[in-house]
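Then we have chain A:
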Amino acid sequence: MSWELTALLVAVGTPFAVAAAVFAIGERRHTLRGATNLAGAALTAGAVVACAVSAWQRFGGGPFAEGSIALLDIGFGLRADPLGVVFAVVAGVLWLVTTVYAIGYMSHASDRARFFGFFSICVGSAIGIALSANLLTFFVFYETLTLATYPLVAHSGTPAALRGGRTYLTYALPAGAALAVGVIWLNLIAGPVEFAAGGSLDPALASTHPGSLIVIFALLMFGLGVKAALFPVHGWLPAAMVAPAPVSSLLHAVAVVKAGVFGIARVVLEVYGPIAHELDLTPYLAALAGFTIIYGSVRALAQDDFKKRLAFSTIAQLSYITLGVALASPIAIAGGIAHLAHHAAMKITMFFTAGAVAEEVKAYRVSEFDGLGRRMPLTMGAFSLAALGIVGVPPIAGFASKWFLGIGALDAGEGAWVIAVLGVSSVLNAAYFFPIMHRAWFRAPKAEWAAGPPPGSAEGDLRMVVPILVTALIGLVLGIAAGADVSPASWALRIGMTEVPW
Partner candidate 1 sequence: MAEWVTTHLPALVILVPLTAAPLAFLLGGTLARPIALLSALLSQPLALALAFTVSAEGGVRYEIGGWGGPLGIDLVADGLAATLILVATVVGLGVTVYAWGYFADRERYRYFWPLWLFLWASLYALFLSGDLFNLYVCLELVSMAAVALVGLSLRRDALLAAMRYMLAAILGSLFYLLGVALVYAAFGSIDIATVREAVRADVTGQAAFALMTVGLMLKTALFPLHFWLPPAHSNAPSPVSAVLSALVVKGSFYILVRMWVDVADPSFVPGSAALLGVLGASAIVWGSVQAMRQERLKMLVAYSTVAQIGYLFLLFPLVAGGGAAAADAWVGGMFHAASHALAKAAMFLAAGTVLARFGHDRIAGLGGLSRRAPVTAMAFALAGVTMMGLPPSGGFVAKWQMIRAALESGAWWWAVVVVAGGLLAAVYIFRVVALFLGREGAEGEDADVDAGRSPATMEWATLALALAALALGVLGQPLVELIGVGAPALVAGVGP
Partner candidate 2 sequence: MPRVTPMSPAPVRIAAAAICGGFGVLLARALLALPEDEAGLAPLIETNLEASGVKHPITAVLLNFRGYDTMLEIAVLVLATIGVLSLTVARPGTWAPVAEQADPVLSALARFLAPIMLVVAGYLLWAGEHAPGGAFQAGSVIGAAGVLLSLSGYARPVWVTRFALRAVIAGGFVAFLGVAIGVMSAGGALLEYPAGSAKTLIVLVETLLTISIGAILVSLFIASASPAEELRRRMEENR
Partner candidate 3 sequence: MTTFAGLSQTDLYALAGAALFVIGLYGLITRPHLLHKVLALNISSGGVFLVLVGIARRVPGPVPDPLPHAMVLTGIVVTVSSTAFALALAKSIYTETGHAVLEPDDLEETGEVSRG
């Protein structure tokens, strides 16, 4: 077995192996479980980076590394291609950081074996989604992710948590069913559907099966749109905020929701390709994404619950990616894909913050944040950095992706309305994040916060503070180094060029 295939299998298999080990280790042996989890996460991070190296070496040259086993007429296939490794690296690397954070965050919680076990399955599914070579494999990992997320949302077992879980399933299961029908139907009329840059469907199908292809596209977009939190099927995401902070951070800001938008990118760019334009499907998707951006931002304004505000912000930001994909000019696609990585780093920082603040000072609402900067300076500093990035202040990561999107829209001839959406959205981003920063830094703190962090200790559990700083720093570096060859932005630009060869 070549090192590339090994890396693929290790990247996808390790999280599942970690899950099995964590379940087997059980509830009591915390140190062993934590060590296993960390070692597995580190191995996974190494493996996804190795996959990226493989894709890098082969980009523009021969076929990408892949492996498969047979099932029915299509089989399970994994492949380290450029688009896939972006998402895989994001999920794999952030898992390592999140594991450290989660061990700290959950140190007093119950049912930790169950929590970490299903968490690992979620990560493994996300990486599997990223590295799937065909639609069947993608779907299998996608649904595994759906199922494994449920116990995490419902983790605390309170009636509210169970309600959140039920809401999540009410959206996710019908979506999965629609996706299944779409995938089966597409396989039926087009044969086994592989992913390939520039679209894998035979262009002739657009004239032989136009009706079926449109219905299938609608089914697929509904199936994927739920996880991508596209309006009007976004409602589960705010409800899922009852989950513990690590879940909200890695899954509901990165792995689960981006599995949806990543799937949209795969289907639009690498399955439908030119057919999506020929049948005039992308303009509807772009319009929906544009509306979701504004809608999510407006809703975020009205949220006092910190995590809910972040959730609506996520709904809006995810649609940036969808918008970039739907505009389908190389630079717009690059903007979307770059945002996938950039937003991940920034939003995970913010959700980490929410968890840390809730644990340390029991503050859950924005209105309780007055003077919090004095009490938790590092944490709120990291948060502010990420918030500025999302608003689009250079040189932080968010700026680069928004810039690409704007240029790309002009390229695609859709300049006016897209730039208007981007502009309005940035103003709204500022309008819902700046008040938080204002309260934290400029309002008078409560008496017990005025003196700063308690003497002799940091502002919280170090296992939580350090990951927050790390992810904030990643967000900053991604923006500053956007021009470097290996940066996600440059990488996204190269991908964008290959995705629209026509």
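To be clear about the criterion, a contact is a pair of C-beta atoms (placed from the backbone, for glycine too) under 8 Å apart; a residue touches a chain by one contact, two chains touch by 3 or more; residues count from 1.
On the choice of candidates, all candidates are chains of the complex that A comes from, given by their letters.
Source: prediction; values computed, not measured.
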Could you work out which candidate touches chain A in the complex, given the options 1, 2 or 3? 1
Sites on chain A touched by candidate 1 in the complex: 23, 26, 69-73, 76, 110-111, 113-114, 139-140, 143-144, 146-147, 150-151, 154-155, 157-159, 162, 165-166, 169, 173-174, 176-177, 180-181, 184-185, 187-188
